[in-house]
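For this depiction, one protein chain was excluded, whereas all remaining protein chains were kept in their positions.
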Amino acid sequence: MNIWLNFLIDSLAFGATFIYGSTGEILTEKAGHLNLGIPGIMCMGGAGGVMMLNLIGKSSLPPVLIVVLGILSALLMSGLMGLIYSFMTVTLRANQNVTGLALTTFGVGLMKVIMSKMNATVYLVGPKMLYRWPFAYRQDSLQCLGVLFFLAIVVAIAASWVLFRTKVGLHLRAVGENPATADAVGINVNRYKYAATIIGSSIAGLGGFYYIIDYMASQEAYLSLEAFGWLSIALVIFALWRPHMTIIGSTVFGFLFSCSSYITNIDWIHVTMATKPLLKMLPYVVTVLVLIISSIRNKRENQPPSSLGLSYFREDR
Amino acid sequence: MEKQLALQMRGITKRFGPVVANDHVDLDVYEGEILAILGENGCGKTTLMNMISGIYFPDEGKIFVDGHEVVIRSPKDAFQHGIGMIHQHFKLVDLFTAAENIVLGVKEEGRYNLKAINAKVAQIAEKYGFHIDPQKKIYDMSVSEKQTVEIIKVLYRGADILILDEPTAVLTPQEIDKLFQVLRRMKADGKSIIIITHKLNEVLAVSDRVAILRKGEHIATVNTAETNEAQLTEMMVGKKVDLNIDRELPRSPAPRLVVEGLNLDDSEGLHVLRDISFTANGGEILGIAGIAGSGQRELLESIAGLQPLKSGKIIFHNPKKDKPVTFFHKSMKRVKELGAQGAFHDRQGKPVSFDGMATGAVRKWVESGDVLFKEDEIIDLRDKTPLQIRELGVRLSFVPEDRLGMGLVGSMGITDNMMLRSYRKGHAGFLDRKKPRALADEIIHELEVVTPGVNTPVRRLSGGNVQKVLVGREIAFAPKVLMAAYPVRGLDINSSYTIYHLLNKQKENGVAVIFVGEDLDVLLALCDRILVINSGSITGLVDARTVTKEEIGLLMTRTDYARKEDA
Partner (left out) sequence: MSLHHASEVREPLMHLSKRSAIHPAKAWAIRLAAIVLGLAVCGLVAFLLIEKIQEKPEKIWDFYNAFIKGSFSTSRKFWKFLKNLAILLGIALALTPAFRMRFWNTGAEGQTLMGVLGAIAVDFYWGEALPEPLLLALMLLAALLCGGIWALIPALCKAKWNTNETLFTLMMNYVATFVVSYFLVIWVPNGSSSLPKMKTGKLPSVGGNDYLLIILVVLILTVGLYIYLNYSKHGYEINVVGESVRTAQYVGINVRKVIIRTMLLSGMLCGLTGYLIAAGLDQTVTTNSVGGQGFTAIMVSWLGKFNPLAMIVTSGLIQLLNQGAAQISQDFNVSGALPDVITGIILFFIIGSEFFINYQIHFRGGKHAVQAGGEAVK
């Protein structure tokens, strides 16, 4: 296959991790909660899926059931993490940054403890091929475009549709922008915050699962997962809080992240070893630039949700 | 024609702690009428309406809609009974379009379809003669457009009884005319409209009946056609109450603060202050009367250096005549300049020019105290920051309306709040808490501030005590001009008198006191002169000893001539 096409597909496949993470984070941020626990949540999502596969990976269950059970288990585990976060920040009104960081510490640690007990020959070898359907037996980078990749695209577009084209989305955005106004028109602010955080966390968890089981598909994959959780938070800014934009953004991020290894194969571009870290730095630098530029232009649609990071207490008026 | 009763209130009472906001109010509203609720600030108009719209719950009394008793616990309940209120502070999501705000929280059958909603909004707008673009974002809208969105929001929910809280306060005359046309159309459509206001001309222009509230009580309801401004004003302000505040004649008042042709626009380019000119004299209390939001806050903040002016002058006359020159707020260079301009003389009255003198000699001479100012020092305060004003040696104190949000730091104790104005004193990088602590003790003692200790966060003190701390600090600074915005708002009688006494004492000391108040009885009893402002313009300057309450009431509420130039 053409090297460039190969490269593009690889970027896309890599990007799916971020699509999940960022879409999940966007949903919680739209409810006014900056969830710095996303790296931990993604890790636990991965661990949750793997735990299920560790049980059923070698069983004689129909392949579709194995795939679905793995996904459900990942959703459940990361959803539970989301429940912890929303209980702390919505009901107990704890500081969001501190809660999120604690959740990441907890989630990353617990994931490592769990993963150290899992057996890769059970959870990975067999199920990997199921999740990579329909391109599982190809040798090029197309093999990573599996069930979870396509699901990521669907989820991102569906999330955008819900956010910007439905009443529920309208209400959710109102909660994140101005909870007092939402409350005044009879929207149950806390219920929306809970739902957005838990659903968002579940989606993010799938990103971790995809990374471990499909994109990396290696026993050590889980060790590098946390970093991509943080990158997902960066991508939210890059995507200007629009889930469908994460598809483009994550491809760009994936492109920048993996281009260093591709560029070295092209003889007319001279790349030294030192360029690699600079290329990898680019996603973050670009994110910072997007953040600065959008704050200079001050276009209201491109700003973080107005009540981001603030607890809502009705009597605080 | 016999009209149908839409809403009845019987014996509605609401208390906030010891304060009775509404005392057994009975009120009827008919279908297809515009009822104006008239009253001064703090008479309980808004509280009463909040109880119909589900913000507050009455302590006593009953509400009937279409003859059936109803219980209204939330705005949602109110909507179910067809009641909708348009608040003074709009509750809109800035980032959303008009249509999105209008449907927010409405439960409807079928799919969410913005096109259909836009069409429905446009249809309502057309029916009543609104001009609105359903797809325009709120942050792009003028105040009047936002108000339109709020009204349509209520209509969209099918309200038959609309309550508008001070709807004209933020509008231009043309916009007011338009609003009134819309209201008349809604009336013709059979809706009941309640409009809360204190502007008499508007009451007369638009309403069918007027209910007058005073100090939480329903005084009377009259047919608009059978009344006039004078009668309404009398019912609204009531008989003059003698407050027994001592008031001495000003002793040799001299101009202290001169404001000329002040104009100020807000961030959206709307006129907030128009051509304000007045002089505050030392040794007198100048009252500022006006309906809340007429520009009082902005006027004081402009003088204090917190608002960038569009045009105008703010001149401070520093009483320096025959006082020794010091280097306290002036550099050597400045002193020499002033000397060359002939601003100084010596104790024998001979002019001092420092001509040809060495710097050391000048310093020695000035420090000996024999160089005196010839005239009062004239200082231009325009475009100066609060810090610059202070560094010029202008002793200007300001008790802002927002005590804990602006005047004090809620989480700090009294001692630390004392330092707010003075902490920069001294060259060391560290704070000197000794003097502020002594001042704190003094204020606690002299003003009888009730507090567990000097370091208890002031947020935890009662309103009266918070105010004593703030006023105490501003007075301790030995001001030449003292501005106080609503200094007795929310205070009990005793605390209020403490404050009046403090202001009177400042007046005795020759301070120019500017007092922004809302209670006309207090203004009449405390001030020497009263400046009346209305919608950012001065509508009168009267002698507080001879003026009547009705006269001030008319100046405060009459908007026609103040706005003519704008039209």
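The chains carry the letters A and B, assigned in the order they are written, with residues numbered from 1 in each.
Going forward, a residue touches a chain if its C-beta (ideal position, glycine included) is under 8 Å from a C-beta of that chain, and two chains touch if they have at least 3 such contacts.
All figures in this text were calculated on a predicted structure; none of them were measured in a lab.
Within the complete assembly, B:71 is the residue of B:19, B:71 or B:270 that touches the hidden chain.
Of the listed positions A:135, A:164 or A:230, the one in contact with the omitted chain in the full complex is A:230.
One of A:5, A:113, A:154 or A:180 touches the chain omitted from the figure, and that residue is A:113. For chain A, the residues touching the chain absent from view are 34, 36, 84, 87-88, 91-95, 97-99, 101-113, 116-117, 230-231, 233-234, 237, 273-274, 276-278, 280-281, 284-285, 287-288, 291-292, 295-296, 298, 304, 308-309, 313, 315-316. Where chain B meets the chain that is not shown, the touching residues are 57-58, 60-63, 68-69, 71, 73, 304-306, 385-390, 398, 400, 402, 405-412, 416, 419-421, 423-424, 429-431, 433, 459-460.
The definition used in the following text is that only the chains that are shown with their structure count from here on.
Remark: chain A and chain B have CA centroids separated by 50 Å (rounded to whole angstrom). Contact residues of chain A toward chain B in the complex are 165-167, 170-171, 173-174, 177-178, 180-182, 184-187, 300-301, 306. On chain B, the positions that touch chain A within their shared complex are 74-76, 79, 91-96, 100, 103-106, 108, 112, 137, 139.
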